[in-house]
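Structure below; questions to follow.
A single protein chain has been omitted from the complex, and every remaining protein chain is retained in its original position.
Chain lettering (A, B and C) follows the sequence in which the chains are written, and residue indices restart at 1 in each chain.
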């Protein structure tokens, strides 16, 4: 019996302690007619040996293509200590740290994580994680509406340069609460939010303005200007950012005169493998004033009865298990283990290490633009500087070009046609620090060949 | 500075504590002319990111051929808990447990390992490991010569069916001590030691007889008969065995009237991956009477000053760091981590689990013989029953046949021509529990094709 | 020590980062886009990191180190093979937007997982995208909302939940824009049917139930409840957190539920990771099929697997995550289900129940009071220390903390809220009788201690890295982020 340790003898003695004869009697309160006989669609058990072989075949079957896709999930180097330590049984197989005294490892780690993440964002407070970047942004919108005391509207302005899937996800999560999302157009030349378009919104009321830095195109937004404008309108500023790049870029806490009010995004770049989209984690930071509106768990430092430092889950009165239908969110299980990995990642990289990676990502994006920008049939669409990603317009159907790359085991980027049809045959290409000069050269040659 | 934590400031303060100005002064006792300037053949440092890519390419480059080679190294299923736990930093990065109180984890584990291994062999005592099966056998020969009180000769009889590399290794290790190894011929029909040939040796004196079970051809030896004969000759019986199979086969402690005196072999089948030949480990068990002649470390159970159970390295007076040139062996570092894995492996498999694997290996060998035995151009050379391996004689040059398999990503076995030229175009084929019916079918079809 | 205490300004990590000058590379960027403030991350060596976090890990209780009978959490053994195979490079390095020809191995596994979950739940369609139980609940309630809306049935503003329900149920209903009405529990642990009948009406969108409930007992009138709610035009939501108790024995779909979530990180043993990640797959009956959150994995006639999106499921409630949820968790659950197989599923329910009922029977013998002493336990049961709290002044929390000293993680305390001084005890099927007996011994010891030396119990724990921590101080003098002095 895989994973079940009972011997025949033990089973009998346990049954008799209960006062029954058969295992089946354990279910005798269940209406007979409900009981099922078979679950035929479940295949018979396989041994670990056989399943290992099956899964190895499947994992290999998908190849290991050279990946130039980003669009919200970024391939980065992850030091091997990160997951080796996060996978230790004591982290891996523990529950949420409800019994604080028996969970000081996880609790202290989260406290350290909160410190690191708040530091990265230059914000006051961080929570212990939400599900992912997209759902965290939705929670940020809900939080902003709760927290905005100056302006009680349920209208939120969202830049059109925010990841389209994030916008879809916000919509799915907030739509039942009668919240209206209004899209801010972008500058088709610079590739970032159109400052000039703000004017037309000045008469309306907004609970919050949402922008992403760098935005979905990899371009930098004018964060100071946008933040100050939002604050002038009594709107809260919500910053969705790539956390890794905050080692180099101006962090949300420093945007404009007063800084963003809520910073969130996907923690994936900080130590989570691509893993087909998850598990990643949503991070969220905010200003002190609105911490009680924060969704998700928070760890605080306190003392034990001898005055020794220790850590506990705190501000639980915001949470569903106490406040129930009045909670700041329904979230319970979060993405703890990925946060564990992330804390270890940030500790290993340190401030200078992270900044170098950011700088290399910047340099590599520029190198790619340099390499392909002058190819016949390629137009680099946007002028704004940026990180990781850039948009190329091609003189052939994007799908045809992609097929040429696929045949060589290369994933050339993300096809923008569905989300931004106005950009034409546009491809969003991502280059992180993992790509070498040879990789970029190969990209260029393949593109040239595809366009020939 | 990879892995070196010193900051500039710390370096200066440390230098000044020492009373010097430059790091280089630390080496001022070394004759100047010895100091080297460059080590040009060492390439420049690479980052972990770059090296990971390089090593992945190299590991993949070697493919993952379907392996039917054994010849001393056997592919088995290893439960994933085995190495995940053995790789925990506390096992992985500890030294030999010299400070017992701070090493109870490793020490208790070795004590448990000794118990398991002695149990598997049905012997009284096990040590904590030697390097590998071949060198353990050499140590067993030396031990037998020291331990044999009845017969002081330095002559040892070794079955010709013992792994030829083991025999070469014994020779390399013992030859400087004027020890003579005499080969016992084998029965070319049954494939095991020729009982009839013993007679001719009865006039000679031997310190020990060495046999292997199953032997290099995968065939079973007549262990009872050989053991009793050796004991009649006042020789000690040294059993080199595959430890996994002792869950099914008669273990050395039960051979003949009095059991073997020393059992040894390679622990690889018990949880060590193939890993191109190492690290594996040599195990060694013996009778109580001769424990003080045992090479290698031994853990004993004892008590602390409060009477609590605890574990220590014991009988250290046999070892080099105490006895120096009079030690039972020069071994110091052994193969501890592999033993750690092995103990975990045996605990997970349990007696019934190990026995089932042995039985499956037996069944699979028979299935292969069944499948290829009747092919034209194939002769199954030996009649003795056996495990894992069998010898096929082919009607084409072995090398040509092997090339056909290679082209299909299959390693068809070990070419016996160099070691046993008398067998002709002979191939030693191995099938463990890892091979499926499909694999065996594929083998058969490929062989058929190669011989067509 | 905190990791920050090891930090030294100017320490260089070296082996990980590209050996480049960030200043030089970044200088072509506009100055006002760059970070000015110092970044407070620790400057430590890799050895310091490894040592610090290895040492921290040793301060945790976990399944791999301790019996962990935390009710409503299903802390069972997480097979190591699931982790190993889910971490194969081919899965880890898989970009979520990799084209289908580079994704068949992974998609096949996810598709088969959907099929298996359909079978054990008795539902018609599955979406794997929710990232935990609570998000599964959100998806489920949002589908109920979409269903009523599509029929123009817009006056249904209320979701019913039993008073024993997990906090995520009412919180989720609110997030979907519903009002919440609580239904009381009858004396025997089942839902108070009269109260339910009284609450039902044209404003009821649905009811959320856990079965076996969070009280550990199976709702015997489930058919009647389903009929009543359906007759009133409402739908039934099944909170699958307790599916371990009935796996392969009864199916929510057969009980009459329209929509369910399953906590794969409970029933299917993906690790809890100190708080996540989980996976909260949802299943639906025919009525809600059009509303499943996307993506869903489809399989076409050529046996090609593909992502079904808004295109194929136009009435979908949409996307709940940036990509498709916690794929790495889903693979672990898939592997676990394949290892257990057809015969393994009901065995889980049998032995989880055997262990729970054995503990319950033995604890009764030891003199403990059960909240529902006449009921069969599911895979967990509720013990109440109300009597001990009164007679010896030793409450459930003190019992729980004292268990830590005895080498056991505490059961869930003070949940469900309706049972005073309660412990919710869930041993799971992977614990041996030997371990259960050691736990019983510890419980007996503590009971004895409570009766003879209450102070001792009230001061616990003594053998943890810290003694009892001050929660009030933590919430009052908020210290959420470390600051250099």
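Assume a residue touches a chain if its C-beta (ideal position, glycine included) is under 8 Å from a C-beta of that chain, and two chains touch if they have at least 3 such contacts.
Keep in mind the model is a prediction, meaning the values are calculated, not measured.
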{"item": "Chain not shown, its touching partners among those shown", "value": "A, B, C"}
{"item": "Residue among B:83, B:186, B:382 or B:420 that touches the chain left out of view", "value": "B:83"}
{"item": "Residue of B:194, B:291 or B:380 in touch with the missing chain, whole complex considered", "value": "B:291"}
{"item": "Missing-chain contacts mapped onto chain A", "value": "1-10, 45, 47-49, 56, 79-81, 84, 89-90"}
{"item": "Contact footprint on chain C, counting only the chain that is left out", "value": "6, 8, 15, 45-48, 50-51, 54-55, 58, 63-66, 77, 79-81, 339, 430-432, 434"}
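The criterion applied here is as follows: only the chains that are shown with their structure count from here on.
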{"item": "Maximum centroid distance from chain C, chain identifier (CA atoms)", "value": "B"}
{"item": "Chain A and chain C: spacing of chain centres that average the CA atoms, whole Å", "value": "20"}
{"item": "Distance between chain centroids, defined by C-alpha means - chain A, chain B (Å)", "value": "48"}
{"item": "Mean-CA-position distance for chain C and chain B (Å)", "value": "46"}
{"item": "Junction residues of chain B, two or more chains touched", "value": "47-49, 79-80, 84"}
{"item": "Per-residue overlap in chain C, given as positions that touch at least 2 other chains", "value": "11-12, 16-19, 44, 46, 50, 54, 81, 83-85, 89"}
